[in-house]
Structure formats: C-alpha cells, structure tokens
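A single protein chain has been removed from this complex, and every other one stays in its place.
What follows is subunit A.
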Amino acid sequence: MQCYRDMPEFIAQQMTNLGAEVYYHEFLPQSKHFHPLKFFTSTASSMAVKPNGTYANFGINTIGIIRAPRGDGKEAIVLVTPYNSQRVQSNELLSLALGFSVFSLLSRATWLSKDIVWLSADSQFGEYAAVSAWLNQYHNPMFLSHPVILDTKMYGANKIIYGPDGTTEKADHMSFKRAGTMAAALIFKVGETRKYGDRDSVTMYAEASNGQMPNLDLLNVVHYLAVHRQGFRVNIETFSSLLSSSWLKVIAEVFQNLGSVLRKINPDWKLDVTVPDYVEGTANLANSMYNQALGVPTGSHGAFRDYQVDAVSLEYSPAFHLRNENAKSSFLLRGGRLTEGVVRSVNNLLEKFHQSFFLYFLAAPSKFISVGVYMIPFALLLAPLPVVASALADDSKAKGKSVDDCKTRGDADDLQIRGGSWKWLKSARVLLVIQIWAVLVSLLPYYISQIPSAMAIQYAVIWAVLSIIILIALYAMFGSPYCAGVEWKLLKATMITSITIGLGLMSIINFATAQLGALILIPMCLFSLPLKVQLEMKLLPRTVLLASNILLTVLGFPPAAFLIMKGLSKGSWTLDIGEFWSWMEFLWEWSSATYLYLFLVHLPCWLLCIHVLLHPCHPPESKVKQE
C-alpha cells in the first residue's frame, strides 16, 4: 500500500473481476451547519452542496453491485466497509478483506433474490459523511442541466484515478447505479484495538439519530448467528465506570437477596438476578438510554435510518494479533459466515421485518426492554403533574376568594378580573415571555456561529451574555413577574402544566430524552417552594427542602449538568464553558431533537423554578390587608 490513491481503483478492479457492476461515487466533506430544526423538515434540500471551484480533496466511495441471478431487482441488501483512503491501517485492510471475501462468495451465489451492494466507504471525512453522501445521492439525486460542467469542476482531479486512455471506462464507472429499495444494511469493520480474551468479540451499534432504533429482529439475527453459530462474543456499548461502581453492587446484592427470599416463598417466581448480571445489565441499559437520549447516531448506520432502512454496525475486536496469518484466515472465515448468514436471513424475507419492534432499550445484546414496559414509569411520573397543578390553582383561587370576602364591594368587577378565575392569565403571560426568551436563546447560536474565527469559549461567553441581556430586555418590555404580582402558587401551577406538555411532546419525539429529563425536572418542579415560605417552616424539613432545592436547581441548569456528567464519566472537574458550546454545536450539527428539548422545555422550566424559589411571597395581598 504505497500509494493510497490507488485504493479505490484496486477495489474497483477486484469487484470487476468478480463480475460485479462497479462505480465510483465522489463526494465533498460537509461543512458545519446550524440546523436544529432539520428534524422537523425534510432532509432533501439541505444536502445540495453547490460545488464552486476545483476541489483537490474529495472522498471516493467505491461501490460494487451484484445483481441477483434470478431476482427481479426490487430490493437490495447493503454491505458497508469503511476505510480511510488517506491512511489505511492494517485493521481496515482486514475489514476490506472481509468485505471482499463475502462479496466474492455472494457473486457466485445462486440463491440470491435481492441484489447485493457493497459500499467501501472512504472515511477520511468520517464514516457517517461518506455513507450519508452516498445515500443522499441514491435517494435524492441532483438533476442538473449542465452535468458536464459540473463534472469538470467537481471532479477536476480525476486524472489521479483514471488513466489517460480510460475514457469509456470512466464514463461507465461514473454513472450512478442503483439496486432498488434497500431491505437492510450491515456495516462491519475491524476495530483497532486488540482485546485479550478467549474469543473474538463483536460490538453491535444500533442507535440512530433521535433515539431511533433498527428493527429488533435484525439485532436478534446478528446476535443469534454470532453467538450460536460462529462463536463470537457479542457486546453492546456500556458505561464501564458503572461496571466497577460499588453502590451499584450493593443494590444488586439487595436485589439478589430479595429474589432468593421470594424464591423460597414460591419456587415458581424466578425473580432473582445475580449481581454481575444486574450490574452489567444496568451499565448497558444506562448506555443505551444515554445514546438514545443524546439523539446522535453511534455510527454510519444512522444514515440508513434516516431513509427508513434497518441497519446495524458491527465492530469486530479480534483476540489475535493482526500479523497472525492463521488466526486471520480463521477470523475471515467466521466473520464471513456471520455476514453471509445475515445476508441469507434478510434475502429470504418476503415481507419487511415485523412492524412493531422499533421502540426498545437494550439491556444486553439479547435482552431488551420494550415500549410497553418502559412507558409505565414515565407515565407514572407524568400522571400526578396535572393533579398537582390543578390543586395549586384551586388553592390560590380559594385564598383569593377569602381575600375578596373581607373587602368592600365597591369595585367588584375590577376585583373579579384581578383576583377571580382570570388570575392565571398573568402567570401565563410570564410563561409566554420566558418561552419567547427560550426560543431566542436557542436561535442565537445561528448568528453567533457566523462570527468568523473565534474560540469556543468566546462563542459561549457571547451566547451567555446575549441571553441575559435579552432576558432583561424582555422584562423591561413586558414587566418582570414580581411587579405584575403573580402568586407563586399560580406560577408553579403554570410551570408544572408547561412541563407536562413539554415532556409529553418530547416523549413522542425521543422517549429517552423525555425519560431522563423527567427524572431531573419533575422533582425540581415539585420541590420548588419560595425561600420565604420555607423560612416559616421547622428546622428539619426546612434544611431538607433547602438542600434538595439547591441540588436540583443546580442539576437542572444544563451547563452545570453537563459539567457534572463529564466529571462523573471522565473524572475531570475543570470548568470550561467552551466545552459546553462545543457540546451544543455537536448536538445541532447532528440535528438532534435533544437540543430543542434543552432550550424549549428544560431551560424555561428551570428559569421558572428559579422565579418560584426567589418569589417575594404575597406582597400584593399583604398590601390589601393593610388597606
């Protein structure tokens, strides 16, 4: 591998020798864009990158298609092997070898009924970019009136790849070929690190953008074939810090003892979980929830999910040294058989995978928690909120009435509006102002990111300062909540109503985000009590309430939560606002709905909570009483 520019050509030559249709797909790296609202709009328009000038640096995907000998070409199965054409590592060579061996086997298969597409994706700009560029061209091709001009512009560096006499072949290799509707996609690569152990292991990655998952049946097929047929150890991503945590072990032991006691009572109840199982399951589940909640795909399979194609990434971690030829060939055999098995399973399907297994968390490669189970705790968390809100509103109404009674009936009409059933309008106005502020804050990065060549920390500071200025300006325009004389109970009721709606909506878009958000937001809202009211309480409840209020409020502030999360996972507690900016940038680049959730549901709720905590408590009423 002296000259890496030859890699696509070499792969194409091998594919041609197998009798496959071959073409190159050239793409440009995508620039960063602020598009958090892409989630709601179509993916079609945003990708059309207009090339201007000659690009020396572009990625080249090499695609080979095997037409099923007797198939009708309606459907296709996609195999993806990513490799970096600029700097090919030995593990990437091994994954290309695996792809090639599977492809050459399938080119001789007579049983194929779906076409096979092998995409060797050039991952010099990242795997996802390569795969998503190809998928976009596959599904939303650009129709240009002057294709020739574009060709010379965009692919000005063609000479590097094509020889001077390969003009006809070039034309043949440049035309984009398709192979029908994609039935499923399998991405496989060999990991860089060697894992010591008795068996080679495979790590499955499945989370796509915004918590979407591929059909569970695909994961089950992969897991079954890998474990029971080819003897791989199958893993999913996990929080390794949780695996060694002592408090989790204590909980696990409690559960184990409880389970064994229950078993003594009735031997039919099989509720006991062993400690390692419980700890591992919890760590896996936490990672699965975290990845779904983040809303960022864990690999190039996410690009397929955007087009409703089931896809899963497999990362092989060989237990042998990559120079060991014998172990390598045995690995190629077993890895190839696994891929062939998955291809056979999908190939033999007449219909799609069953429609109802898309919503789940993975607790182990073969264990999952389905939507029917995980909806229950969330529903239980959310269900009391409307009751609390109405109770608070009712309470304040009753108080208002009692105030009314001791008053003279001179200006009854005015009082009815002010203190009667329309009182909630004031708190609703506060909520509206804060929501407007939240929308403005969430849109600010679009303008801030236009500022050229600044550091992340500068962006973050500008963002924070602008947010505070906007809040003050809005209060100046519409009046601050305390001046208007809104009761804290009504304010709290409004806040609870708004988070009920927000969390309910979010649970439809990305359940995991809503679930994790509810764990912080709901206690924060329910515990919030004005500090002045707290002063009237006894010492013990007061300190408990105060401590929980402060703790939850700190946790509820997104930058603080980010810092704590980073500290827990990495152990570095250095305060860096710039990192928060880059994290947010990461979220909106991937068009994650979590960004919208953070700024349209979480942040306004937190601000309202602060308002409730600092509420001056009954100044208007006390005024009335004095009168």
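Rule of thumb we're sticking to: a contact is a pair of C-beta atoms (placed from the backbone, for glycine too) under 8 Å apart; a residue touches a chain by one contact, two chains touch by 3 or more; residues count from 1.
What we mean here is this: contacts and distances are computed from a predicted model.
Trainee: From the names "ARM repeat-containing protein", "SCN4B protein", "GPI transamidase component PIG-T" or "Adenylate kinase 8", which one matches the UniProt record for the unseen chain?
Mentor: "GPI transamidase component PIG-T"
Trainee: Among A:57, A:90, A:175 or A:260, which one is in touch with the chain left out?
Mentor: Only one listed residue reaches the unshown chain, and that is A:175.
Trainee: Write down which of A:308, A:329 or A:390 is the residue touching the left-out chain.
Mentor: Candidates A:308, A:329 or A:390; residue touching the omitted chain: A:308.
Trainee: Can you name the residues of subunit A that touch the chain not displayed here?
Mentor: Residues 17-19, 42-44, 67, 69-75, 107-108, 110, 139-141, 168, 175, 177-178, 180-181, 306-308, 350-352, 355-356 of subunit A touch the chain absent from view.
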